Structure formats: C-alpha cells, structure tokens
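Dropping a structure here in structure tokens format, bear with me for questions.
Of the protein chains in this complex, all but one are displayed in their positions.
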Amino acid sequence: MDATVRVVAAPPQRPRRGWRLAAFVRDRAAVAASVLLGLVVLASIAAPWLSAHGPYEADNLLRYAPPGTPGHLLGTDQQGRDEVARLLWGGRVSLMVGIVPTLCASAIGLALGMLAGMLSGFVDQVIMRTLDVLFAFPIVLFAIAFAGAMTPGIGTEILAITVVLIPYVGRLARTATLGVMAMPFIEAARAAGGSPLAIARRYVFPNVLSPIIVYATTLMGLMIVVGSGLSFLGLGVQPPTADWGAMVADGRVVLRRAPHVTIIPGIAILAVSLAFNFIGDGLRDALDPRTGRRAG
Amino acid sequence: MSRFLLSRLLAVIPVMFGVSVVVFLLMQIAPGDVATALLGPQATEQAKQELRHTLGLDKPLPVQYGRWLARTGEGDLGVSIATQRPVASLVLPRFLNTLLLTVASLFLAILIGYPTGLFAALRAQTVFDRSTTGLTLLLGSTPPFWLGLILVLLFALRLRWLPVSGMYDMAGDGGLADLLRHLILPAVTTALGPAAIITRMVRSSVREALAKPHVRVARAKGLARRTLLRRHVILNALPPVVTITGLQLGYLLGGALLTEVVFDWPGLGSLLYDSITARDLPVVQGTTLLVGLCFVLVNIIVDMLNVVLDPRLQEG
Partner (left out) sequence: MSDDVVLDVRNLRTRFGPRLGGLVAVDGVSFALRRGRTTALVGESGSGKSATALSVLGLIDPPGEVVGGEVLYRGRDLRHADEREIRRVRGARIGIVFQDPLSSLNPALPIGSQIAETILAHEAIGRAEAMARAVRLLERVGVADAPRRAADYPHHFSGGMRQRVLIAAAIACRPEIIIADEPTTALDVTVQAKILRLLYDLQQEMAASMLLITHDLGVVAAMADDVLVMYAGQVVEQADVDTLFHQPRHPYTRALLACMMGVEDDRAVPLTPIAGSPPDLRDPPPGCRFAPRCPAAEAACSAWAPVALRLTDNHVIACRRATEALVDG
C-alpha cells in the first residue's frame, strides 16, 4: 500500500475501433512527421514533373553554383547538375534503400521469430544460435563487408541491409511470440482443439505484429542513414545515379568552395530519418494498449 | 560467481567460431575468381587450374574452411593481393589506430552522456531537460559521415582551429599534441551519436531509480544529498547504463570505420574501405574477422561487468 496518493486523470472513454488511429493523431509530432514523409515520398515519385532539370544534365558553365542561382533553387553540384533534381531523383534511391530492406527483413525476421517462439526446442536453438552469430558483428561493419564482397549496386545495398537486419527483427519477434505463448488464452485455444497454424494466425501474429511495426518504422529511419553511408562509400549505386549518400560524397571534394553540395543532401537524410523516428514513437504510443493515453 | 563467469566465457567460443564461419562464407560469395585476380585475365585456363590446386581452392568447402581456420590461428591471414604483403602486418598497426579512435570516442561519449543524462534526469521537465531531449533526438538521426564533414567545414576549413584530416601533420613533429589535435574531430564525430543514446539511457535509468521506494527511505534517514544520490540513485541506475554503454562500443566500432574514411584516419576502417575498393579480398577478410572478434570480446566484458554491479545476477 503506497502512502502517496496519485492524481490520475481518468482516461476518456473511447470506442474500440479507430481508437488507435485517434491515439496516433493526438501525437502532433508524429502527424507532422507523417505529413513530411508523405510529401517527400510523393515528391520523389513525381520527380519528373516537379523538376525543371534532369538529374544527369550537366552544365559545365554553372558548376557548383550557389543556392539561389536563377534556374537552380538549391544550386548545382560539381558537374553543374541541378541540386533539386538530384535530390528528388536521389530520394527515390535513398528511400528505397531504407524502406525495402527493412520490409523484407521484417517479414523474414517475423517468420523466423514466430517459428522459433512457437516451435521452441531444437528449432528455436538453431535459429537463435545462428542469429547470435550475426549479432556478433556491428551493423555497419557487416553491411560494408557484405556489400564490399559483392559487386556494387543498389541490389547489393538492399541485400546487405536486409541480411543485417534479420537478426534484430527476428529476436524481437521471438521475444514477443514467447510473451504471447505464455498467455492463458493460448492454452484455452489449444484445449479447444485449435491447430498450431490457426493459433499462429489468430492469436500470435496480430499481437506480434504491433511491436514489429513500431520497431520496423524506427529501423527504417536508421537504415536510411546506414544505406546512405554505404552509398557514401561507393558501395551502393554507381555514378551518375543520384543518391543522397553519394551526393554527400560528391560534395566532399568541393567542401570548401561549395559546401551546399554536401550540406543539402545531408539535411534531407536527417529530416527523413527524424520523421521516421517521430512516426515510430507515435505508433508505439498508439499501438501499445498499456500506454494508450498520450504520454507527457 | 566465478563459475558463472566461466560459463559465460565458454559460451563465447562457439560464437567466435560462428564469426569465423561467417567471414569465411562472406568471401566465398564474392564474385570474381581468385586465380584470375592473381594471374590476370590473360592467363591460360591451365595455369589458373594449377594455381587453384596449389591454393587448395578445388577442395570441398568445409576442408577449405578448416585449412583457413588453422592458418588464421597461427596468425597467417593470407597475403594482400594489392601489396603482396602479409595481411597480418597490414592489419595490426591499423588496429591500434582504430583502437585509439574508438577508445577516445567512447571516452568522449561517456564524458558527454553521463553528466548530461544525470542533470536532465534531476531537472526533469525543465528547459535544460527538454532541449537535451530534442538535441539527442536530432543527433540520433544524423548521418555520422555527414556530421563529420560539417564539423570539418566549420572547425577546419572556416575557423581553421583544427586540421582537416589525417593522424599527424605531414610536416609536423608527430608528437602527442599533434596527435591529439588530429584526434579531436574524428573522435567527436564518432562519439556524438552514441553520446545521444547514452544520454537518453542515463536519463531514463536515473528517473526510474529516483522513483524507487528506497530512495524515500534514504531521505528519511537524513542522508546528505550527495551521499543519497551516489549510494541510492546512481548505483542503482548503473546496470542498464553500463549495458548500453557496452553496446555502444559496437556502434562506435562501426561509426569509427566510417569516420576514418571521412578523416583519412589510418585505421582498420580506411583499410577496409581501400581494400574493398581495390577488391583485395584477403585484406577484407582479415579486417572483418578481427573487428568481429573484438566486438564479441567487448560484449563479454560488458556482460561480466554487469554481473559485478548487480549482486542479484550472481545467483545465476
């Protein structure tokens, strides 16, 4: 019996459906971030219509022109290519490298984790030991080594990041699965004659999906940074393809004279990564039934 | 307790083996043919076959692994294709440089993270706390290689306080002061991301410790504020903080690799980068193996520290 008296505001009664959406919407940062991210995605897709120039149009006369130069809102890079165009087209690559591997790794990791958690015993041990070994490598190192061993390209980048992420998602999925399996209603379902597949589908999957979604969103933000790191090292797309990480690397040689070439793509990476973070936080607060009310 | 530690140490061995397997396999998936790389595309098919046989590349995979493992155990990491020098001789000096950078970064990350997190926790919801939270969020999302370049732009190019790159000045005396000047920017760059994570962890751990009932009991004893903080808050807040700090070492290693490329710091990271660019696979292999094993060792040490700090874990 605690001596302190806690002042608790009674949570308002909410209808069950749409409650999660409402909870998410209350997090203003998450909403703003979603809007931003949506705009970025749309802008990347709509690149050809939004940009006056192509990403490969080099203009030798206008090399590293500063932002504000007529015709080039954000200036040009060291080959005279329009920064805005490079940003928009580069966004396609960078976003893909952040999102696609995370989704793939999440799917695979989810499956592996559920298998390990539900089947236990030998299967569990094998899966977890294998993942443990992959955990032994720092993410960046493994991605670099993996991407370095293969031929550079966007496929390599995506594959490398996917492989690196699987253990992380897998471990989370396994922990969540074990948590669900320990719940009393699983026993009840088994006693009622439910097959493992049905139990997996009806009970385990929906409950494990929530934390995975939150985690994946945060991971996407991180992987945009890691992916751009790989491109920065030249392990991803090759020139002249535009990519935010590669753009930062391009700007390195003209850092003193034309810093905007380096600064601008970095801000893009930062903004998108930050947006994913906020969205992830908002999702976590909305999807976790225990913290259903807005924190702070 | 020693039995527990011993069992943890033993558990590491299979992981290390696993690491070696992964590194070995990594090189197998690399496209391109070693024989062609060594002899050149002009070489005859027969010459290549002979070379393959000499190198033992025609044996089954597990055998190749065994032989590779034995050689590695003896310290023979192969020969660099690019420079024809033993990989081990290339890797070791670089390893020390990376160690220096990593340790310096860890030191900085702790130096920044621990006090900031502590103050933020003790002054929760104040301006300091809120701005700290915002800053850590920002730093956590910043690409470290870009941050390094920005710092170079600001401090080396614009303000000219610090050197742009490298470990020593070419024309300098190579002394400690010179080294430290060169160390600052790379160390800060590498440290900022982990510092942000550490700050948040310290803050949340201290807040949790502050809310524990035994803190009120300690206050009721009339303990001095500093004593109370030290014995009843910080001591209890330490275990998760130590764990996270240890984990950061892994990120620091990765971050250091990137930073080395940005700053031309002659460590394992830039070696890895150069060897990847040159497709010098033995070097890639040796470097990756070394870093991987280090990481495993560090995690073990952190694990053991944890046990020492929290007596309850000693019961197994």
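A and B label the chains in the order they appear, each numbered from 1.
FYI, contacts are C-beta pairs under 8 Å (C-beta built on N, C-alpha and C of every residue); 3 or more make two chains touch, one makes a residue touch a chain.
This structure is a prediction, so every number in the text was calculated from the model and none was measured.
Here the missing chain is touched by one residue of B:Ala70, B:Val217 or B:Ile301, and it is B:Val217.
Residue in contact with the omitted chain (choice from B:Leu6, B:Leu235 or B:Ile301): B:Leu235. Contact residues of chain B toward the unshown chain are 212-214, 216-225, 227, 231-232, 235-236, 309-312.
Everything below uses one rule, namely that only the chains that are shown with their structure count from here on.
Inter-chain spacing, taken between the CA centroids of chain A and chain B, is 23 Å. Listed in rising order, the residues of chain A touching chain B in the complex are 2, 129-130, 132-134, 136-141, 144-146, 148-151, 221, 225, 228-229, 232-235, 245, 248, 251-252, 255-256, 259, 262-263, 265-266, 269-270, 273-274, 277. Across the interface of their complex, chain A is touched by residues 14-16, 18-19, 21-23, 26-27, 29-31, 137-138, 140-147, 149-150, 152-153, 157, 213, 250-251, 253-255, 257-258, 261-262, 272-273, 275-277, 281, 284, 288, 291-292, 295-296, 299 of chain B.
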